[in-house]
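Removed: one protein chain of the complex. Kept in place: all other protein chains.
Here the chain labels run A and B in written order, and each chain numbers its own residues starting at 1.
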Amino acid sequence: MTKSALTRETAAPDAGVLSDIHLALRGISHIYPARASQGPVAALGPLDFEFRRGEFVAVVGPSGCGKSTLLEIIAGLVRPSAGAVEMDGRAITGTVADEIGVVFQEDATFAWLNVWDNVAFGLRRAGTEQAEIVRRVDYALAFMGLTDFRRAYPAQLSGGMRQRVCIARTLVLRPRLILLDEPFGALDQQTRLLMGEELLRLWRETAATVMLITHALDEAALLSDHVAVMSARPGRLIEVVATGWPRERDSTLVADPAFGALTARLWALLRDESRKALGVS
Amino acid sequence: MTRVRLIQLTVVCGAILVLELLCRLAIIDRFTMIPPSEMLTALGHVVATAPWFWGDVGYTLGNLAAAIALSVVGGFLIGLAVHAVPRLRRALDPIFTSYYSVPTFVLYPLLIVVFGIGPTSLIVLGALFGIVAMIVATVTAIDRVPPVLLKVARVSRLGRLRTALLMKLPAASPHLVTGLRLAVAYSVIGIIAGEFILSTEGIGRRVALAYNNFDNQTMYALLVLILGFAIVVNAVLGSFEQALHRRWYRS
Partner (left out) sequence: MTARVRLIDYLLLAGGLWLAWIVLFEWAGPEALSPPGATLRRVGEYLTSAQFWPHAAATGLAFFYGCVIALLGGLALGFLLGAHRLSGQVGEPILSSLYSIPKITLYPVILLVFGLGISAKVAFGALHGIFPVALFTIGALKNTSPVLIKTARVLRLKPLATARTVLLPAALPEIVTGLRIGFSATLLGTLIGELFASDQGLGFMLIRAMEAHKVLDIMALTLLLFAFAASPMRCCWRSSVACTRGEGAPFSL
């Protein structure tokens, strides 16, 4: 029996035991073709990486290193110039796989629907039966703390709440892989910390594999099991830093001395790359 | 030449060519329209030989200049006043929003009775047509001055006049130029329309005369002239406006 309305039957790893490879990137590279004002741009790669099932991976790197491009390649929105994306061993390059949920950086709520309809949107389009829709949407809203706002329209909500609506909309589809592209970018620091805790709660509840793109090193160090550090454009993998945190964690981890050391380590890796990206010698 | 421009040029030239063909093949008869190429030659003919041409052009352009000056300056000043008094602005808002839904040149007969037939009533008509566009644009322009600039002015202790000239005017310039473009365009419409309806001189009157006398050659020649003039003026002011918008509001 599933743990919650949001977990698929087959995906329930034991806590602490992260088993086989969920998603693999093999030789991914991407070059944006030449346009009117500029020549071709090597945006990304070559890149190899493996996501283990149920782990939380943060991706950090200087601006312009191709993090968002990487996310769009994994999501199937962009076909990479070279390389393959494999999920559970089968190639999904260039297609939008069923089990992937994406939360974008910009506000993706539908302004003409209220919160409840926003969250139910994907399920309705997929033809899920009404009783199931109600069950899942109500659960997701309760989980994200949005039940009181289910009749409100996005224009009446704050930025953080709108992102929660987007996350809820992704959740109800029970994704096994959740991709987030700087979802908290537009929020203030305190809200970010709290939303980070929400994200961790979500991750534990759904037992999904999570990839979080962020430019905030402390966020990456705090939330993830592994931090993939990318170089300046064209983005390549410099190093993968393991954090070693227990699965049950929250934002009070900032007090742990290992947290400071981790953040310092990440900055040491990124400082030169960031200078390169900014054009500072 | 970008691909987009090339396609646009092709579309426009193609449309004119189609018109030319339709006229030459008599699918469109001569009483309705003459071929575009003939319109141009007729224009050349009129410019070269018509004794009244330059006089009427001067009359129309003179009236136009006066109407533009009146609507731009008047509109600007009234816009300043309206913006300064919020109550007035709210009260006048319904008038401004519905102003261009009404054919303002129905007032022309009244203007004629007041000012008599002649340049004055035409100038007033043209100015009345353009002034509200300038008023609305001025009010919007002042609205859009970023408040942070005013704070910088106060911190730098610029006096009111210097704040207005150095901060507000440049920041408002994109929308003011929009208002200028619209005021010019509307003044052209007002003056030409007035000359159509009733006038003793002017290019618009010549068009009306040619229409009444079934003189399609002259009529289309003058229409092409007016059209060309309006398009060129609009394009020039438009690119100036876009340059200002790009400088101030990078998207």
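In the analysis below, a contact is a pair of C-beta atoms (placed from the backbone, for glycine too) under 8 Å apart; a residue touches a chain by one contact, two chains touch by 3 or more.
This structure is a prediction, so every number in the text was calculated from the model and none was measured.
S.K.: For the full complex, which residue in A:24, A:42, A:108 or A:237 touches the chain that was left out?
M.R.: A:108
S.K.: Hey, which of B:50, B:166, B:226 or B:244 is the one touching the hidden chain?
M.R.: With B:50, B:166, B:226 or B:244 as choices, the missing chain is touched by B:226.
S.K.: Which residues does subunit A use to touch the chain missing from this display?
M.R.: 72, 75, 77, 96, 98, 100-102, 104-108, 110-113, 121-122, 125-126, 173
S.K.: List the subunit B residues touching the unshown chain?
M.R.: 4, 7-8, 11-12, 31-33, 87, 90-92, 94-103, 105-107, 109-110, 113-114, 133, 136-137, 140, 178, 182, 185-186, 188-189, 192-193, 196-197, 207, 211, 216, 219, 223, 226-227, 230-231, 234-235, 238
Quick note on the criterion: only the chains that are shown with their structure count from here on.
S.K.: Mind checking the centre-to-centre distance between subunit A and subunit B? Centres are C-alpha means, answer in whole Å.
M.R.: Whole-Å distance between the two chain centres: 53.
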